[in-house]
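A single protein chain has been removed from this complex, and every other one stays in its place.
Every chain is named by a letter (A, B and C) in the order it is written, and numbering of its residues begins at 1.
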Amino acid sequence: TIQHIFKEIFKASLELQEDDHSKAMLVSRKRKQDDTIVTVKGEAIGDGQQRIIAGPCSVESREQVDQVAQTLKKQGIKLMRGGAFKPRTSPYDFQGLGIEGLEILKEAADKHDLAVISEIVTPHDIEKAVDYLDVIQIGARNMQNFELLKAAGKVDKPILLKRGLSATLAEFINAAEYIHSQGNGNIILCERGIRTYETATRNTLDISAVPILKQETHLPVLVDVTHSTGRRDLLLPAAKAALAIGADGVMTEVHPDPAVALSDSAQQMDFPQFDEFLNKLEESGLYKRGSVTAN
Amino acid sequence: TIQHIFKEIFKASLELQEDDHSKAMLVSRKRKQDDTIVTVKGEAIGDGQQRIIAGPCSVESREQVDQVAQTLKKQGIKLMRGGAFKPRTSPYDFQGLGIEGLEILKEAADKHDLAVISEIVTPHDIEKAVDYLDVIQIGARNMQNFELLKAAGKVDKPILLKRGLSATLAEFINAAEYIHSQGNGNIILCERGIRTYETATRNTLDISAVPILKQETHLPVLVDVTHSTGRRDLLLPAAKAALAIGADGVMTEVHPDPAVALSDSAQQMDFPQFDEFLNKLEESGLYKRGSVTAN
Amino acid sequence: TIQHIFKEIFKASLELQEDDHSKAMLVSRKRKQDDTIVTVKGEAIGDGQQRIIAGPCSVESREQVDQVAQTLKKQGIKLMRGGAFKPRTSPYDFQGLGIEGLEILKEAADKHDLAVISEIVTPHDIEKAVDYLDVIQIGARNMQNFELLKAAGKVDKPILLKRGLSATLAEFINAAEYIHSQGNGNIILCERGIRTYETATRNTLDISAVPILKQETHLPVLVDVTHSTGRRDLLLPAAKAALAIGADGVMTEVHPDPAVALSDSAQQMDFPQFDEFLNKLEESGLYKRGSVTAN
Partner (left out) sequence: TIQHIFKEIFKASLELQEDDHSKAMLVSRKRKQDDTIVTVKGEAIGDGQQRIIAGPCSVESREQVDQVAQTLKKQGIKLMRGGAFKPRTSPYDFQGLGIEGLEILKEAADKHDLAVISEIVTPHDIEKAVDYLDVIQIGARNMQNFELLKAAGKVDKPILLKRGLSATLAEFINAAEYIHSQGNGNIILCERGIRTYETATRNTLDISAVPILKQETHLPVLVDVTHSTGRRDLLLPAAKAALAIGADGVMTEVHPDPAVALSDSAQQMDFPQFDEFLNKLEESGLYKRGSVTAN
């Protein structure tokens, strides 16, 4: 029938258009078949081995960060996160230590031979951050802060881009393309939960995003289990799901004493909890600790 | 300060109320510590071993169901699903074979020594269905069809209850309580994706629902990977995530020839695809096929 | 270019398919240009004049319903609502008086010459309800209880169909089509808020649904301001918006003493509040009270 013919033309036309668009995207798997591997101080992300990125929600003090760095080192973890510029809902909440926080991170990283990741929130600070950080994070609230993305695309430093609170995967991929289009292809994507009606978790972890992003792009994909669940008791199960479904790594928060943390106290692990988290993850067969090298 | 005292009283009061409520719920883990194990024709669901439930979206013919049953048997799978009463968005779409569909399912089940699961959509049919089915399914659209839940609570047959399209976990648990409150505690919960703004998948698989439901209730929890993703290419990754996070089993759709299926043709696997699905799931270490007994 | 041609064919094909589908729908404006007017005991809904439907959330006693009926009568309102079968999240909440509730409603309606609307929740009760009610309501939780819709399509009584908690407009229209396809075209649609992430209101009133439903179908469209907002302080503003955007009427809840109501106590108006609600609505020029006829 005529309708059937139209349907076929319709489909063909649709695929044609989609193909063209995807091929044009620098981050697209159609443009580049091979996985992009982002190497940070010798640690590869996206090479098939699964990594943990951990650290406190906020950088609070030299001592706090040093304690975390030691713990990570002992656990064979190379990548430390910590917030210096903190985007907070209320202007009266702790806004982070800023540049001083970056200095503290760098000091600990140098001392313990770790790589550090921290969020930058203005185009203006991106250039400065290059001197302190191994990976620059762009947070969920800034995923469509396009000027920030463009600035991130102009520096020679890996970028960890988090999915926006309510971003579609298409928007997320386009945000990565903003960075890549400016020259910087060292991009790591990070699913961190989306906003839905469900209130049992802080956000809803969109676990299917992982295989879709791996199919659609050639970039490494992480899952932030802390912000996607907002519950300490769900960190381990969410990490298992993330690694089982093919994530290249998991991000989570560790603090020497979560009860006194200046932000997110309810969802950070203390050191014994973190040790147990890693043990159980190893037992599940989904993760292997890195070798602990002498400092 | 006075405010601090108020806060503490506030918290204590809140916990007190929540405790009382949860203790009152028959399905609550606080009421019964031990896992409920639902046994269906000798196959246990919720005993720590992970099960696959598979079959066509719709029962279409004797031959179709028999082919599926043979395949399941060969794969060491004991639990077959198939839709006889189909809730469809449009009144002009195929509505299922009804009672005849149940007869076809029973015939195949008897022949191949399988257990069968099918959806019932009116209180009136629940009693009839008892003669044909091993497990009665209540679908997502009927999760808050309370009269249907009450009817399901009055029969002596396991009930598989699917989460509603936009149900909170609290509503889901209360829906299970409707069944249990009428006397029937043989309930299996099934996460099947929730409705969000994201269109890359048919629904958004809320993977965190699994550990939360396991914590809050003592009931077995399955994940329907077909309806939560709506994409054949995501069935395997979603199944891995589900099993890794602690689901007691996975539900999926298999059809001898998906291209000609009367419903959901884009998301059902054919037999070779299903074989590969099971092989890869076994390779991942997250699943073990049941032993194939002679018929 | 070839791509441009494909795009045009694509669009033509799309429109062709959509046209065909819409034309096939009995509820579609393309099928029937004129507005459907549903007349209930001499009161027309959908004739261009705007109506109020009010009454208690639950029928609780003869006296309560009689007081409400008197009040409506005095206010020139002809249509009274009241819940006899109450779908409640928990099985331990008040479930309504059932058939007794319908009897109470009918008695008050007869005495005060009002029309009554009440929700029915099983196909089985639809036939019985015909003897008591002037309009049968199908509630949000049952919008895709297709067996109930089919039963409603077989009786000769107007049906008020509420939009499901997370139903798309396309699904809502198809649900109405289920009723119409069985022969009963006397259908009133009712927007009652959808489920979103926002918690400031119980649901999010999707006000744009009104003009879309009026365009796509020929059916009258109401807005339930009580359930869409869940806040007494928003009933008046929401009613103004509903009438301004073209709704054929507004549904709301009135109770002699909301504080002791067996359900929804926080969102029902008492009589003085209801009087003020109607006064302010009239002042805005968006509504005119009906004439009060001697009883």
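In this text, a contact is a pair of C-beta atoms (placed from the backbone, for glycine too) under 8 Å apart; a residue touches a chain by one contact, two chains touch by 3 or more.
All of these numbers come straight from a predicted model, not from anything done at the bench.
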Touch assignment to the omitted chain, from B:196, B:228 or B:267, lands on B:196
Identify the residue among C:28, C:50 or C:229 that touches the chain left out of the display. C:229
Cross-chain touch to the chain not pictured, restricted to C:182, C:196 or C:273, is C:196
Where does chain A touch the missing chain, residue by residue? 24, 87-92, 121-124, 141-142, 144-147, 150, 164-166, 170-171, 174, 177-178, 181, 195
Taking the full complex into account, what residues of chain C touch the chain not shown? 166, 168-170, 194, 196-201, 204-212, 215, 228-229, 233-234, 237-238, 240-246, 284-286
What chain B residues would touch the chain not displayed? 3, 6-7, 9-10, 12-14, 16-17, 20, 166, 195-197, 199
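The definition used in the following text is that only the chains that are shown with their structure count from here on.
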What's the rotation angle, in degrees and to the nearest 5, for a C-alpha fit of chain A onto chain C? 180
Chain B and chain C have mean C-alpha positions lying a whole-number Å distance apart equal to 33
Check: chain C positions touching at least 2 other chains come out as 166, 195
